[in-house]
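Heads up, one of the protein chains got dropped from this complex, but the rest are sitting where they should.
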Amino acid sequence: MDTTNLVQAMVSGLLLGLPYGLIAMGLSIIWGVMNIVNFAHGEFLMVSMYITLGLYTFWHFSPVMSIPVSAVILFGTGWLVYRYIVSKVMSGPMLAQVVVTFGLSAFLQGLFLFLFTGNYRTVKVSGILSQSTNIHGVYVSYPQVIASLITIVVTLFLSWFMKNTMTGRAIMATEIDRETAKLMGIDTEKVNALSFGIGLACVGIAGAILSSYYYISPYVGLLFGLMSFVIVALGGFGSITGAVIAAIIIGEVESLGGVLVGPAYKYALVFSLYLIVIFIKPRGFFGW
Amino acid sequence: MEKGKHLYYVVLVVLAIVFPIVFNVPFVQHVAIMVFMYGMLAESWNVIGGYSGLFSFGQAAFFGIGAYTSTLLYMQLGLTPWIGMIAGGLVAIAAGIAIGYPCSKLKGHYFAIATIAFAWIINILFTNWSFVGAATGLSPELAPADSWYAFQFRSSKLPYYYIGLFLMLLTVYVVNKVIKSKTGFYLRALGENEEVAASLGVNIAKYRLISISIASFFTAVAGSFYAQYVLYIDPPSVLAHFLSVEIVLIAMFGGSGTIWGPIWGALILVPLSQYARAIWGGMGSGLDIMVYGFVIMVFSIFRPRGVVSFFIRK
Amino acid sequence: MSELLKVEGLTKRFGGLVANDDISFTVNKGEIIGLIGPNGAGKTTLFNCITGFHKPTSGKVFFDGRDITALPPHRVSKIGIARTFQITQVFPKMTALENVMIGAFAMTNSVSEAKDMAAETLSFVGLGKKMDVSGESLPPPEQRRLEIAMALSTNPSLLMLDEAMAGLNAVEIDESLEILRKLNKKGITLIIVEHVMRAVMNICKRIIVLENGRKIFDGEKEKAVNDPAVIKAYLGDVYHAEG
Amino acid sequence: MTLLSLKLIWGMFIMLRVNGIQVGYGNMAVIRDVSFRVDKGEIVTIVGSNGAGKSTILKSIVGLVGLKKGNIEFMGEDMGKYQPHERIERGIVLVPEGGKVFGRLTIKDNLYLGSYKYRKEDKSVIEERIEEVMEIFPVLKERYHSRADTMSGGERQMLAMARGLMGNPELLMLDEPSLGLAPKIVDKIFEVIQVIHSKGVPILLVEQQIHRALEIADRGYVLQDGVIVLEGSGQELLNSELVKKAYLGM
Partner (left out) sequence: MSKGKRVLGLVVALSLVLFALYGVAFATKVIKVGAVYPLTGDIAPTGKLCKEGVELAVDIINGKYDLDLIMARTEGIPSLGGAKIKIIFADSQGSPRTGMAEAERLITSEHVVAMVGGYQSAVVKTASYAAERLKIPYVLSDATSPALTRRGFKYFFRVNPDDVISARNFFEFVQDMEKKFNRKLRRVALLYENTEWGSKVAAQQRKWAKEFGFKIVADIPYYHGATDVTSEVLKLKSSKPDVLMHAPYVSDAILFTKTFKKLNFNVPLWMGMSGYLDPNYIKSVGKDGEYVVVRSTFNPDLARIKPLIGKVNELYKKKYGRDMSGIAARSFNAPLVLADAINRAGSLDPDAIRKVLLETDIPGDKILMAWKGVKFNKIHQNIYARYILVQIQGGKYHTVWPWNVASTKVVFPVPAWNKR
């Protein structure tokens, strides 16, 4: 394996990992605040990809332009899903929440299969989104760079938001101690809905930008959802930066490991890494 | 009350025995066999997830290990799958301990994801390991005729039906026995509060492993049963992540932490998915999956504690 | 009196924080020791180190002459040390009887025997009528007593109670003290962490005071209330007014 | 004077009125029939064993626990229809037991959260308030940017109270402010309670250190088995046989 390929693998790993981070961040927020596993997370990614496809098909929105639209729609979806579905089982046993979100994921898959068939679709991008550049033999595709940059921006924004706004503090407070948060006059139900919305908005952003270089089908969310579970657990539940750092690590392991050990084993490496880390640090890198 | 309850069970079992004779339709029998298999799987999961508070999302690994062990023993050594079934169970226990031991400090979601990771690793290893047929999977040579030794029945599904029924009832019986014993009390204690349990002399690590072993064993036995029933196994069909999820789903849907809950779950969800597919699946429109998901969702909103909550009086 | 528990130079660090700093003391058979000190002084950490929930950073713990340092909790329980927790912890979904049975299984493998033993212990702490009530539906003071019953059911020779009196009124405290005295008469040695000074003063002969992880006093209770270090760190000048 | 205007004037003095409330978890009633009131400028204390339902009363006033019977009036308005956050916006503040602060957040963030109801106002409103509160709790100033979980038990209690004041309470409820604190720190807490009181904030105090609580209280109620068995001025209660015997151990 020559150096160029190794560097290529590392760069690709980074560009692969960062967008994972965006998806995982959304999951992490939901997980942290409500302590529930959103099994339908990957399916919401799929929904946002179809939204991007729709915007492209009818109004020729480029995926970058559909980011805000998709984020807003997914935010609203998250809010509604919390209000009308998840909140109903919040007081139930933990796994009732698993069952509900799993049911939701099957429902969404079925629904999109029904509406759009199982056909694979792509958003035809042009201009910079369709190009890649070559730096000393290392190829970097612009859409992935854009996706990574957006991830960084969103991470910085969310970290700032959590630390410096009243709403952010309210989310953190709810995450730490729900009852005391209520005593601050925080409407924790609203915070939950908001967090679900923010979590899905992250997915909305990720889905829009992913559409520029990934195919779209009702089943596309499966592995993305699964990877984000692992990433969130690796980074530590509820930690935004933890999710991003874990995502980069996972991306690198997937990419470098695939090259060095063999592509067939790359996911095995990813999962083994999780197990090893978790045996040493049972709460992930940044878990509290 | 006790007596009435026993009578109730006897009637149910008799009904179960007569059922396939009355409805001698292979598809109906197939659905019933799947009910038994999933009932068994969900009941095994119940031991760890329902009672001991260890939410495993990786049961497919043990299912696959059971299926592979008995099939390999039959193909390589000509050993009857009946013994292979036990062997598979034992191998699964070993695997369960191998993963359970290092995981003994993990709780809640972290444990759940560790089991997902474990099952995926097993899946990937099997997919690339040529000794176990790698991606191609294994199909044991077909016996020329029905054979109890080879555990293959071609002329009728009835043997599978009764074996499945028996295995499921056996699982329920054993789980019930365990739960009512000291071990069972300890497992429940783990599930409710590990710290207090430890302070009262419960060896957490040991009982976690006991719990995992029981569940792995019966899950593997179900896997062997499956392998003999379908006579073809490959990683996507016996080691799939989705299978693990289904098991949890059924147990939860029926009501985990109760003896009959998981069986109810299987009794309702398995026919639902099978018939939804049979009725709408041919259109390929996704309607069946939609209906399945919708029913699960709505039901768990109104009955978050599962089907068994119908039986628990306020 | 013979020595039952001996703590030698026990230190426990959590990262940079020193929760227990070189603590040594001995407890003799049949004693009732009061362990007091401000919040965060390291009392609960000390409990956790003795009962195996934490591994001490350095130092040793001996029980009945045997080195039990870093033995896991269930082993510590088996050799005869029982404890309760600062924040009441019971098995929420199990009935009171089942809660106590878990402890009783340390003595027997038979479910029916465990049941009988548990019933007896429950009656002993005055919860005989609440056997079938689930742990979580008992009111807090009764959960406290259930906790004691659970600890007792393991047949300990040393019982360590972490704020078992918090939230009890005077009458209830007296009742609890009565139970503790009875236990002590049976030969059970007691270490109690308590802020309720009237309880401590009432039942303990000897008091150990911790501050910032260090032992600052160990001796007769009468001396404690006049000890300037104890007054400065913990009691303040108001103690006398409280009676 | 008509009856109506009498009621109006009377109402101007009453901050909180609790009428025959019943509260319970599951099948058991923790609070069976409790009525009391807090007037403007008063310190009122409820005496009774912990776990007997004093905390539950405070929680039900702020809305964390639902009522089975009875009602709660605050500044003449029935609180029944309001969620906890709506009650807090109306000026009811509860400082919870055990100095519960948000450990992973800084002292600054904790204080900001205390004035969550002013989130839509200009930041300077909050900053000003922080200045005021700091005067009462100078210790917080030094640690302003450090995490709350690095503080000692006593400091946390101070922070919890300061955070409560950030909400500009019309009624401040303190749940066991001295719980688990060294007697020395307790002195300080009681000093601060009086300082707060001197600023005209009515206080409803639930306290284990009965003697000291009654000393500073204008009025007190004795709660036993879920009902109020005795009420009177702090001094009256201190001298009553019941309190002496059951709570002061005299």
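For reference, chains read A, B, C and D in written order, and residue numbers begin at 1 within each chain.
Note that a contact is a pair of C-beta atoms (placed from the backbone, for glycine too) under 8 Å apart; a residue touches a chain by one contact, two chains touch by 3 or more.
Fair warning: this is a prediction, and the values are worked out from it, not measured in the lab.
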Which of the visible chains would the unseen chain be in contact with across the whole complex?
A, B
One chain isn't shown here. Among A:59, A:84 or A:120, which residue touches it?
A:120
Among A:61, A:213, A:271 or A:286, which residue is in contact with the omitted chain in the full complex?
A:213
Out of B:80, B:104 or B:139, which residue would touch the omitted chain in the full complex?
B:139
Taking the full complex into account, find the residue in B:9, B:101, B:148 or B:232 that is in contact with the omitted chain.
B:232
Absent-chain interface as seen on chain B, which is shown:
4, 8, 23, 25-28, 30-31, 34, 124, 127-128, 134-137, 139, 142, 154-155, 226, 230-232, 234-237, 267-268, 271, 274-275, 277-279, 281-284, 286, 288-289, 307, 310-311, 313
Contact with the hidden chain only, please: which chain A residues?
1-2, 5, 8-9, 12-13, 16, 20, 113, 117-122, 124, 132, 134, 139, 141, 144, 213-215, 217, 219, 222-224, 227, 254-259, 262-264, 266-267
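Rule of thumb we're sticking to: only the chains that are shown with their structure count from here on.
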Going chain by chain, each one touching the next, work out the least steps from chain B to chain C.
1
Strictly by count of touching C-beta pairs, the top pair is A-B
Centroid comparison with chain C (C-alpha atoms), farthest chain:
A
Distance from the CA centroid of chain A to that of chain D, rounded to the nearest Å?
43
What are all the touching pairs of chains?
A-B, A-D, B-C, C-D
Which residues, counting only chain B, touch chain A once they are in their complex?
49, 55, 102-103, 105-110, 112-114, 116-118, 120-121, 124-125, 127-128, 241, 245, 248-249, 252-253, 256, 284-301, 304-306
Contact set on chain A toward chain D in their complex:
163, 166-167, 169-170, 172-173, 176-177, 179-187, 288
Report the residues of chain B in contact with chain C in the complex, numbered from low to high.
180-182, 185-186, 188-189, 192-193, 195-204
